[in-house]
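Heads up, one of the protein chains got dropped from this complex, but the rest are sitting where they should.
Showing chain A:
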Amino acid sequence: MKIDLTETTSSKINQALISARRSIGSPAVGMVLTLVIVTDEENAYDSLKAASDSSREHPSRIIVVIKRVSRSPRARRDARLDAEIRVGSDAGSGETVVLRLHGELANHAQSVVLPLLLPDAPVVAWWPEDAPADPAKDPLGALAQRRITDTYSAEHPLDELSVRAATYRPGDTDLAWTRITPWRSMLAAALDQQPAQVVSATVEGESDNPSCELLAMWLADRLGVPVERTHSGGPGLTAVRLETKNGSIVLDRPDGSLATLCMVGQPDRAVALKRRETAELLAEELRRLDPDNIYEATVKFGVERLGGPTEPSSVGSGQKRPEPAGSAAPAAKKTAAKKAASK
């Protein structure tokens, strides 16, 4: 069921939601969270689709906040709220409200969203692109327990990572971090099997992919050894090498789906490590809503402390060094085209 409301208010939207639920015969509310997607007209479709897919696992009220661009002074002075409500089979397993904010109202989105939050249920804010520099201080972000950004879609991913570190508040998380969970879990399992001391590590992947930096920083932070970040053509992350006192552990994924795990003294084994869809990433992200301390430690480790391909760094010196050449520049060209793609 789909209802269009033009020039409306939050309370009219709430009424429409209740009557829509009644008319399809399910007045009970079994939804577990409110997901607020802050986006523009261009990204709204893809993000909403990903969110609805993940809502199959957990029904939620999805509020899409679209800030319309006003192109004339008159339009900027005007303020208008249009809403599109989807309930029942049109909305996955929850409810969807698409809000279009025109003119001055675009600066006061929180006033529209606040009355629409589900009672007593967690709120998650997600910026598929253009996340604010300080998500926790953003008026919409302040309503949420969990704030999801995506440095992968940023113009300059590495700068963005530093910004995320500087403004981190408990509850922040980033899809670039979510993307590497399977890698992290496989590497941890490899060290379970081969509990040798790691002396150095290398992370190889696309130059403009912040997931590689995050993985490298995680390894550097956890292991306390120098980690080198090298570049390849992708897709995404392509290899991680851990040098241990007994020999090396290599997890190599040249094609983006099937990886090989090579360890000294053990046969090479295939490991499925597929690049996941946004819906799956979001589903993982929504599973836990408590602060992710490991992400905090990792992102705060600092991109500048990673060793580049040419000049291996001594970790722990805290010394600032310039970013590896070529990491930011190609990023600018590519990001626009691949925002919806995932690792």
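The rule is simple: contacts are C-beta pairs under 8 Å (C-beta built on N, C-alpha and C of every residue); 3 or more make two chains touch, one makes a residue touch a chain; residues count from 1.
Methods note: contacts and distances are computed from a predicted model.
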Mind telling me which option in "Glucose-6-phosphate 1-dehydrogenase", "Tryptophan synthase alpha chain", "Cytochrome c-type biogenesis protein" or "Na(+)/H(+) antiporter subunit C" is what UniProt lists for the chain we can't see?
"Glucose-6-phosphate 1-dehydrogenase"
Among A:I62, A:L187 or A:V250, exactly one should touch the missing chain; which is it?
A:L187
Across the whole complex, the chain not displayed is touched by chain A residues 28, 30-32, 57-59, 93, 178, 181-182, 184-193, 195, 198, 219, 221-224, 257-258, 261, 263, 266-267, 269-274, 283-284, 286-288, 290, 292-294
